[in-house]
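With one protein chain withheld, the remaining protein chains of the complex are depicted in position.
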Amino acid sequence: MSTKVDAIKADEINKTKKRSQSADVWKRLKKSKAAMIGLLIIVIFVCMAVFAPLIADYDTEVIKMNIPERLQPPSSEHFFGTNEFGRDIFYSIVYGTRISLFVGVISVGIALSIGGFLGAIAGYYGGKLDNAIMRVLDVLLAIPAILLAITIVSALGSSIINLMIAVGISNIPGFARVVRAAILSVKDQEYIEAAKAIGAKDHTIILKHVLPNSMAPIIVYATLKVATAIMATASLSFIGLGVQPPTPEWGSMLASGRQYMRDQMYIVLFPGLAIVLAVLSLNLIGDGLRDALDPKLK
Amino acid sequence: MSESLLKIEDLVIHFETDDGTVEAVNGINMQIDKGRTLGLVGETGAGKTTTALSLLKLVASPPGVIKFGRIELDGVDVMETSEKDMEKLRGNIVSMIFQDPMTALNPVITVGDQIAEAIMIHQKVSTQEAEEKAKEMLEIVGIPGGRSGEYPHQFSGGMKQRVVIAIALSCSPKLLIADEPTTALDVTIQAQVLELMKELKIKYQMAMLLITHDLGVVAEVCDDVAIMYAGRIVEQGSLHEIFKSTKHPYTEGLFNSIPNIEDRRAELKPIRGLMSDPYNLPKGCTFCDRCDYAMAICQTEKPKRIDFSDTHFTECHLYSKDKDFKIEMCKKED
Partner (left out) sequence: MSKYILRRLLMMIPVLLGVTFLVYFIISLTPGDVAANILGVGATQEAIIELTEEMGLNDPVIVQYGRYMGDLVTGDMGTSYATGRTVSSEIGQRFPNTFKLTVSAIFLSVLISIPIGVVSATRQYSIFDNVGMVIALIGISMPSFWTGLILIIAFSLKLGWFPSGGIDGFSSWILPAFTLAIASTASITRTTRSSMLEVIRQDYINTAKAKGVSRKVVIRKHALKNALIPAITVIGLEFGVLLGGAVLTETVFSIPGIGRLMVESIQRKDTPMVLGCIIIFAMAFSLVNLLIDMLYAYIDPRIKSNYS
């Protein structure tokens, strides 16, 4: 019996363990009705985003002004009514989904990679490096996240890319902290010492042992942060930074529709509901994930 | 009969959870007389802690349900006692100390206050008098009274356990329930805490229910022993009877699991298998799968109680036909 065969066997056992671990988590997640509802809602949103062109033609329905049909209440022709330029609100929301989800996910991706990297090396190496990184992050944390994002966008100019950068940067310290905490909790476990004892290199240890075991809180955090990123996008667009009309975005739709809200309530009701549903669904999933990944329960 | 401080009759406790019903305690009978110490021995999951909590009516409910049984504490029927009246008994007539001293004390309240609290609830004294008494209690358990203003995190594990004992004894209870009081401590500290408990037992003339899985501790402190397995008491007797004329195969297994200092080369003889799934207990004897003496009847019928003396009984099919049957370890004794 050569050690190579044993190693292959061990590898396979590990792989099946990982597979059954994710299957296990999925099973537990399914138990939560709330999380499943959240999942359903977000899947609907994703479909809307992906299949938007199939639902409505961008130029004719969303961008083109249609003054004769302006300020129409919801009807069979215009499900959510039309806004002050005659644009169909429902189709605008559908296309707005693209922006919200896109900016939400990308900005969290930026925050996760940069913040996560900083947090990982700070947590793993500790000492002066840790101190230095945390001091810098303290500065970022002293400014409320939205205000930081507002500052960045106001300096860089309103565009989707700048939105992603701004929201992404404002989330970096949060991710750094979460990743750092997760690494710290795993770092001193004995299996890490064991890996070091057999001479594994640092980056191997981090990638193969530390990160997989600390993933749980990071995944939950990332999910919840996509939710706040969507809110931030809408908020920034609402105050005029970020996406500009006629590009449909849920927040800017609220801003421009505001003056008509007295008599045409639907103008502000539906885009807002879209924001609420998207954020709510992600919060439900995040909560469900937190319970499903918690080793203490069962 | 008036001597008995604690009397449990046919106690049955279930935990009704989403995943099924756990039959935690399945009909046990127990009696502790004044000033006697009963050791309740068993593995984790045998139902010992649940039994203890039920004496104070502290079983978490939901999901715990006391389905059947009678508990008589110092003449009082616990089942019929209201929550308010139970509060008068707890810490006063009967006290309980829990397993892990590291988490048993409230981190944001001083140790002195935690002791004084018990005193002020049950005795009509002023705050000052209670604080004085608290300092005295600390001294009794071997901690300088001046430290009563300190917080739990400022004490070591062993000292924390002493504080827990001080709290439990502050109102001179008639019965002390100690749930694995030394399990979480170092061996040397274990010895100290046991010594302390023995002293206080005599000083306060207390009866004690000592829950443990360590037979060594039992030998040190207990007068009587009850062996618990899967929610039933499978053997009970005086210390001498249990140690010298062991009857139940499980008890034998426990003794065999202790390494033999005298014969260093002897193999350890662990009990094979694991305890049955509490969600799904077997029809016959619950120890059947792990028993070296198992017979056909063990699979299908629950064993009945066989008495060997006023104090010694066991539940095992081995003795229903032949009371003089001897298990392996007792054969050597002859």
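Order as written gives the chain letters A and B; numbering starts at 1 within each chain.
Heads up, the rule we're going with is that a contact is a pair of C-beta atoms (placed from the backbone, for glycine too) under 8 Å apart; a residue touches a chain by one contact, two chains touch by 3 or more.
These numbers come from a predicted model, not from an experiment.
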*Would you indicate which residue among B:A104, B:V125 or B:L281 is in contact with the undisplayed chain?*
B:A104
_Looking at the full complex, which residue from A:I152, A:V186 or A:V226 touches the chain that isn't shown here?_
A:I152
*Name every residue on chain B in touch with the hidden partner chain.*
56, 58, 83-84, 87-92, 95-100, 103-109, 117-118, 121-122, 151, 153-154, 164, 167-168
*In the complete complex, which positions of chain A touch the hidden chain?*
135-136, 138-140, 142-147, 150-152, 154-157, 227, 231, 234-235, 238-241, 251, 254, 258, 261-262, 265, 268-269, 272, 275-277, 279-280, 283-284, 287
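Methods note: only the chains that are shown with their structure count from here on.
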*What is the distance in Å between the mean C-alpha positions of chain A and chain B?*
52
